[in-house]
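Up next is chain A:
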Amino acid sequence: MKKEALIPEIAVITDIRIDTPDVRTFRVVTPDGKKPFEHIPGQCAMLSIPGVGEALFSITSSPTNTEYMEFSIKKCGCVTNFLHAVEPGQYVTVRGPYGNGFPVDTAFRNKDMLFIAGGIGLAPLRSVINYCRHHRKDYGKIDIVYGSRSMQDLVDYKEIIDEWCHEDGIHVHLTIDREQPEWKGHVGFVPNFVKELQFDTNKTAVLCGPPIMIKFTLAGLQELGFKKYQIYTTLEMKMKCGIGKCGRCNLGDKFICKDGPVFRFDQLEELPDEY
Partner candidate 1 sequence: MKKIQLSLLPKLLSAIAAKKALYLPVDGKAGADYKRYEEGDTLSRACRTNRSAKDFFFPQVEDMAAFRVEGKKIEIIDTRKENEDFVIFGVRACDVRSFDILDRVFLADPVDTFYENRRQHATVVSLACDAPEETCFCRQFDILAEDPAGDVAAWIVGDEMYFKAKTEKGKKLLSSLDVLLADGDSAPVEKEKKHLEAIQHKLPISEFNKEHFKPEDLMEHFNDPAWAELSEACLGCGTCTFVCPTCQCFDIRDFKTNDGVLRYRCWDSCMYSDFTKMAAENPRHTQLERFRQRFMHKLVYYPANNDGIYGCVGCGRCLAKCPISMNIVKVVKKIGGKKA
Partner candidate 2 sequence: MQVNEEKFEPTIVAFCCNWCSYAGADLSGTNRLQYPANVKIIRVPCSCRVNPMFILRAFQRGADGVILCGCHPGDCHYTTGNYFTRRRMTLLFSMLEFLGIEKERTRLEWVSAAEGAKFAATMNDFVATVTKLGKNRRLEDLRCKK
């Protein structure tokens, strides 16, 4: 019988990195040690633990990584709680990739990129940022604005400091919500920080973070002169199938799992705001 999209494959968690008190990054490979499948930045996969549940996560690793797949996961529900309690060697099931992904080879090509993330919102962006880094010549300048509640809540802090910050043409702007003694950088909320940074408007912006941050950052960017068609985001919603059949993740006539999760704000404007 032919392959059924809803029946997953087996995979193994080989490494667990503790990013923040409530975010861990899981490295996942097939039992024979290969990357489960190919994907494009911004796409998602369904992870499940039989008996616990199945949930959709964005793939955090870049497609340029050929050995494994990574997922940065924040503890918030049933499946994530379980994942946060497991140890390396734990089997999971995986299926995907799902969604449209970022237009890295079309709309983003040769553009100056501005990535803005808040908290766990960096997870889906990390894939595209690293993709851009690995295909550096295909993209213009890269600015990354990333903020979180505190220094401890910055996901991938080590990679950001050790790698991203040292690369040419990449500017990383970090911020945290409240003063901390050991923090020397900027303090303040992401939307305000974006306005302060006064980016020029010839960039393509990608936003990801909590709804409230998205709302104000979008307004901020528009104030700076950005047009809605220049701004992308990626959405999250409850999903069961991932292939546009189970009927719950639609925004109007668009399914987030199939037609999204990446949308431009001018597209979203024409859809009901049920997200």
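Candidate selection criterion: all candidates are chains of the complex that A comes from, given by their letters.
Observations on the structure shown:
In this section, a contact is a pair of C-beta atoms (placed from the backbone, for glycine too) under 8 Å apart; a residue touches a chain by one contact, two chains touch by 3 or more; residues count from 1.
Given the structure is predicted, the values throughout are model-derived calculations rather than measurements.
Of the numbered chains 1 or 2, all belong to the complex, but just one touches chain A: 1.
Considering their complex, residues 1-10, 49-54, 76-78, 80, 86-87, 89-93, 211, 236-238, 240-241, 243-250, 252-253, 270-272, 274-275 of chain A touch candidate 1.
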